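One protein chain is absent from this view; the other protein chains keep their places.
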Amino acid sequence: MNKAANGKIEIVNAGKIYDPAGIHVVAVENCSFNLEAGQFVSVVGPSGCGKSTLLNTIAGFDTITSGEILMDGELLASPEIQTPPGPDRVVVFQGGALFPWKTVSENIIYGPVIQKNMERPEAEKMAISLLNRVGLTKVETKYPSELSSGVQRRVEILRALINQPKIMMLDEPFRALDAVAKSVMHNFLLELFDENPRTMFFITHDLDEAIYLSDLVVVMTTRPAKVKKIIKIDLPRPRRLDVIKTEIYRNIKADLLSIVHEEALKAFKAGEREMA
Amino acid sequence: MTRIKNLAAAPTFYAALAGMILFFSSWYFLTETLTLPRFKNIPDPLSVVTEWSAIHPKYGVSLFTKPYYVDILYSIIRTYAAFAGAVVFGVSLGIVMGWSRILHNYTFPLVEIFRPMPPLSWIPLAVLVLPGIELPVVFVTFIAAFFATVLNTLLGVQSINRDYFLAAKCLGAKPRDILFHVVIPGSLPFIFTGLQIAMGIAWMSIVAGEIIAGQRGLGYYIYEAAALFQYEQVIMYMFTLGFLGYVSSVAIRYVGNLLMAWEEAKRKAR
Partner (left out) sequence: MSQTSVSAAPPIHPAAVAVKTRGALYQLTERKALPGAISIIGFLIAWQLSITWELPYLSNIPYPKDVWDSLYESVLKSSYWNDWKMSLIRVFVGFTVGQVVGIPLGLAMGASKTIKALCFPVFEMLRPIPPIAWIPLSILFWPTEELSIYFLTFIGAFFVIVLNVMQGVSSIDLSVKRAAISLGASRKDIFFKIMIPGSLPSIVTGMTVGIGVTWNVLIAAEMIAGHGGLGRGTWEAYTNGNLPLILVGMVSIGFAGYITSSLVRVIGEKAMPWRRKF
């Protein structure tokens, strides 16, 4: 698995207006930033700010109404063009989207088998070896509902990774997990990333999570979403949990917290205005 | 064996037994002992059972006679033929309606217009328009089962989490893959609920169809026997219909559990 071929994403002046003729909601405005190939980028910002719009457009679920998004120099989305979802850009969903009617191994091999990239037995072998490598044994014949939500998330991430996507997008994937499971998931994700860095687009609310995992944290403003600040995380990789005790980490955290706090206040006031 | 033993040891078993005994003894008491004005016309349970299990029944039909099974067979074939038609057409239409917004918008109003019509109100029209005796009866039963199946299948498709469609597309699924790997398995639980309901309505319609338009079959003979004041046979056939309906619904549940192993796993995990 060293096909981390590229996966550079450029978001250029992207904008999204929902229902331009009707209620006219500006979800995203003039948004520009890049995800370098093999970079782990987290996007944080108030909820409902349009982070998901960007992710959905890259994934091919949604469109933008201005600007453009490029992948490896190829136009992926513009007001005229959209690229339907495909295995080069895989999403891990907030609520989890393992097919409940397929076993763990059937879920993992789903992509390669229906794309006819692999024969079923070969894919099954690969699924089991992937599972074993991340310490999951004897789960391949289980149904997702028989697993804890943490294990379900890991399986879903493997289901995405087996396709060798150029970019992986995770939309608040650990939101529903408790603190312990979350920390396990972070290390799981980091190990996979260190082993084979590929572009990651990670949406989260959790600042610690964003700093601990990412190379770059993009802070978005309240709706309409714009880039407020891009913070480079200069922590060495491979990262282990003790980085959070370092001076750099604490500084970044403090910095990030004050920026986010400012936005949160604005969002809160906007909310008050809407209620009034 | 241990299961039977455990059952017998459970207090609910005795309560169930008590309930049954209470029911049958009060039936007996009301019809035989008290002989209240209205009740005395009704045969008591003992005479029903005697007739049912007689080698030489008074009215010619019992567990040991051929006509009994012929009637059962007639009703079963009619019901299952109609039910099979409803499954094929109802499930396909429901899936198409649930999957395509446009087709949904075009077909749903028509379905909504026909749905409130009780299926049994189709009987006169069916008898006059369709040839023969079998076709009208089966058609009415089909209509009854069809609407329950369509609506539940539609609900089933609509109940599927939207992310499953998106996830499948991300993994490279084409519409055909989505149909077989997302839409059909995702709506199966609702489809089977619909089939249970459809089966119930089908048995109800077959009785009405056979009474009104049929020849042979349990429903037909329930009415015939009543006309000849052979009420033991009426009650016998009522319970036979109940039994067949019950067995059919158990069979659907069984098939459902076979097809939906993941639902079973979910129940166990809870």
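The letters A and B name the chains in turn, as written, and every chain counts its residues from 1.
Here, a residue touches a chain if its C-beta (ideal position, glycine included) is under 8 Å from a C-beta of that chain, and two chains touch if they have at least 3 such contacts.
Quick caveat, the model's predicted, so the values are computed rather than measured.
For the options A:L76, A:V91 or A:V113, the residue in contact with the chain missing from this view is A:L76. Only one of the listed residues, B:V61, B:I76, B:V96 or B:V127, touches the absent chain: B:V127. Only one of the listed residues, B:A18, B:L46 or B:A251, touches the absent chain: B:A18. Listed here are the subunit A residues that touch the chain not shown: 12, 34, 63, 70-71, 73-77, 79-84, 86.
For subunit B, the residues touching the chain absent from view are 11-12, 15-16, 18-20, 22-23, 38-39, 41-42, 101-102, 105-110, 113-114, 116-125, 127-131, 144, 200-201, 203-208, 211-212, 218-219, 222-223, 225-226, 231, 234-235, 237-239, 241-243, 245-246, 249.
Rule of thumb we're sticking to: only the chains that are shown with their structure count from here on.
As a whole-number value, the distance joining the C-alpha centres of subunit A and subunit B reads 49 Å. Considering their complex, residues 59-61, 84-87, 89-91, 93, 95, 97, 99-102, 110-111, 114-115, 142-146, 159-160, 163 of subunit A touch subunit B. Touching subunit A in their complex are the following residues of subunit B: 161, 163-164, 166-174, 177, 181-182, 185-186, 188, 260-262, 265-266, 268-269.
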